[in-house]
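Complex shown without one protein chain; remaining protein chains in place.
What follows is chain A.
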């Protein structure tokens, strides 16, 4: 469906394998989270002593987010993908910052927004690069047309950066743990199955573009591996429930990025399967964390324990989810790791070792999470029980077990998703094989290693603390903060310079405009431009008029009387109107005369109200002379640029101009007068927008002048 045909943008959606997976996740988990959220948000608002009305600042964003996610899952156009990408980011900003009285929530929201939106711009740049080279934004067509080249590499890398930032991969991962300031339903939805999944979705969707560049694929491998390790190790010793899960998410999406980085058919199918298995488990765990926090009022592992007897249903359900994440048999998670191991084994020895370490880390941190929470000595008071908050967890746990027994539907979905990614049929055939296959051996090795890690808390503590400290010292978050402060200072500096006085505000417009035009001229060929024409006919009238304008302009620059300046300005205006009339633009002349009259009237009326004398405190002082010199420089730059532009344009007008068409078509559109026909017909849509702006502007004036009273 064409959307803005002149920009070659199309609203193209298609529900293919990938779209189905992510669409199902967004709607299925979305529905559960919404159910969960009804209770959670009521309690949350009660705890915060906020009115129940505030939930209307929550649900619309959740709903918009869900719609954006479905749109993203089915979008087949890079620009469309970008739009939905940003839409999800904007929604997440409001959702993370829902507790607006909490400054931490606000900074987290801004951080998540900045990191994901700024990197999304990288994707837009990449898309435009591809468009410039291959002439389309449509992903399927691009995949067919794009060959390996430098442009492809750069564009692919830019798109990958956006996707990786969205999926919270190292080194742009730091926003995700901060984003845990959001209410739990947000985390259970956005930070397990939707927003972070969007990045991986984009990688899956444009994988065959990325494949054209060896460099980008290697980059994916490295970043995926780094994220697995960093996320996994940091998750080992976090104290806050949701922080553990956030770092786990970073690590888990690292698996998927790694799988896409391998780029074989096995790994593409495995990645699609992994997304589903992970989203179900992680969402259940997030909801568990929220339910526990709501029940006890505590959100730290060190303050909680032995909840198993008091919340048995939740304990069992979350045990299943945790087991799925740790890839124990009888859960769907077992197969995600089986496929992962198979792909890693196929790839080589390095990835094999990495895969085992990754799975061991997962078992260790999620094991600690569940064991600390539900086993051991009883800590924390259970004050609030809610069926609505446990049922979704139980449901997801049931899905997990069903998926562990009947893998067929999931496998088929994953296969069709992998097919979209790889562009060829993909086999996804998970199943229990009771033999000494490499996958099974790797799984056993991972469980053993994970069990050891779980049994050696001292070691993991040291490891995790060291990495966390190193991250604090040299981590990318520092860079982010330094950048933010730097930008802030630069902006404040420029702003200070700009608004110091009226002259500098005007110079701030004139000088950059002049310089940019100068730059443009330096870059354009000027052959044949700057020709001197012949003087003939009406020119003899125009020339004296222009001379008059020049003289009057000089008067304006030199004059000290305000009234003289105002009147001289209108002389310039009227003289210009006369010039328009003479060169055959009566419409422009008419409007110019009107506007000039209006301006003169307004000037005169305004001047009558000003005090008679201008303040003369610094007349003739050094400061004043210096300022004058600065004015001359600024004015000269802008004036020269304008002069050169106009001269160049007039000596070499564009060979074919749209105005020829306008003149030809005007009689057909019942217009004897071309300008009227242009305004009301040919560019009618522009006119409509402009007049709307007019009314908006006057409302703005009313707001500033008398608090919005229009009369």
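Please note the rule applied: contacts are C-beta pairs under 8 Å (C-beta built on N, C-alpha and C of every residue); 3 or more make two chains touch, one makes a residue touch a chain; residues count from 1.
FYI, contacts and distances are computed from a predicted model.
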Answer for the undisplayed chain, UniProt naming, from "Carrier domain-containing protein", "MnhB domain-containing protein", "Extracellular solute-binding protein" or "Cell division transport system permease protein", is "MnhB domain-containing protein"
Considering the complete complex, of A:52, A:132, A:215 or A:563, the missing chain is touched by A:563
Chain A positions in touch with the non-displayed chain are 563, 586-587, 590-591, 594-595, 597-598, 601-602, 604-605, 607-609, 665, 668-673, 675-677, 679-681, 684-685, 687-688, 691-692, 694-695, 697-698, 701-702, 705-706, 710-711
